[in-house]
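A single protein chain has been omitted from the complex, and every remaining protein chain is retained in its original position.
Coming up: chain A.
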Amino acid sequence: MRILNRQRAGLVAVAASAVVALTACGGGTVNEETKTNESKAAAAGGECGDLKIIVNPWVGYTADAYVVGAVAADELGCNVSYVELKEGGPSYQALKSGDGDVILEEWSHAEELKAAEADGYAVDLGSPGNVGIIGWYVPDWLAQEHPDILDWNNLNKYAAEFKTSESGGKGQFLGSDPTYTQYDEAIIKNLGLDYQVVFAGGETATVEAFKKAQENKEWLIGYFWEPQYIHAEVPMDRVKLPEYKEGCDAKKSEVACDYAETELKKVAAKDFMDSGSTAADLIKKFTWTNDDQNLVAKYITADKMTPEEAAAKWIADNPDKVAAWQS
């Protein structure tokens, strides 16, 4: 027993020194990197400090966050962290408590935004440049075979084809994530459509459903939106509803028109904007397009890059756009 123990102790010691010897072969020292980082921060001029970007769970948003985050970290020397939260309530809660500094792609929580501005803890910074499009979509194969399905007037004709085990004898209309703006139940009722909304419950479920429907030529109609990375992979077509007119969606239970185009917003914490951080200016000036965002999102999903790699690639390819945010 004794001898064994001593042997063991010896073995562990040998193993430990072997690891030390191995790792000594490559790489510099921690002190060298610390110095490099210090000089980088000094070169950026001014103090950035901490930047806590709220990240809502869809890939387009990840693209926004990591591009802004990379510019802030590399050019301004900010200490960037990503606060991963559901949109709406939790995100505003983070702005209020100081756990997050900025929401980069706010879709449609007008109520929450109004309340937050009234409360004085949030600032509306206007559009990040991209536009939110919400609507009813079908997979492309369906639109090819039955072009008239893209007009809502013909939807009842096809209702039986959309029947599933979930839809109780009517056609199934696939709703999406509970956090998204949806009033399809009201639209269906007010247009007299013979459909039943079945909620997919999450973005993953919605995307998988459209993917599968296109691959297997299944009948599917549901709620979808742009910008969304999957449009590059799975073609789908928008169904025309009665045109949106100002105010036709004023009362949610009486809506009988299409969704409005959504002006997306950047919303920041008031305290952060007043803090004098050099990142505040960057956030204010950051804008890009749906195509820019979809491209970065495609790098992440189809090309399997990490968000950091995807952001770095786009930044390297678009120096002028990045420079404009810092002027």
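Everything below uses one rule, namely that a residue touches a chain if its C-beta (ideal position, glycine included) is under 8 Å from a C-beta of that chain, and two chains touch if they have at least 3 such contacts; residues count from 1.
Just so it is clear, contacts and distances are computed from a predicted model.
S.K.: Name the absent chain by its UniProt protein name; which of "(2Fe-2S)-binding protein", "Acetolactate synthase small subunit", "ABC transporter permease subunit" or "Carboxyltransferase domain-containing protein" is it?
M.R.: The chain we cannot see is, by its UniProt record, "ABC transporter permease subunit".
S.K.: Among A:Ile103, A:Leu193, A:Ala209 or A:Leu241, which one touches the chain that has been omitted from the display?
M.R.: Checking the options A:Ile103, A:Leu193, A:Ala209 or A:Leu241, the one contacting the hidden chain is A:Ala209.
S.K.: Given the contact definition stated above, which residue among A:Val30, A:Ala118 or A:Ala250 touches the chain not shown here?
M.R.: With A:Val30, A:Ala118 or A:Ala250 as choices, the missing chain is touched by A:Val30.
S.K.: When the complex is taken as a whole, what residues of chain A touch the one chain not shown?
M.R.: That gives, for chain A, the contact residues 1-2, 5-6, 8-9, 12-13, 16-17, 19-20, 23-24, 26-34, 37-38, 41, 57-59, 62, 79, 83-90, 93-94, 97, 99-100, 111-112, 164-166, 174-175, 178-179, 182-183, 185, 197-209, 211-212, 216, 252, 300-301, 304.
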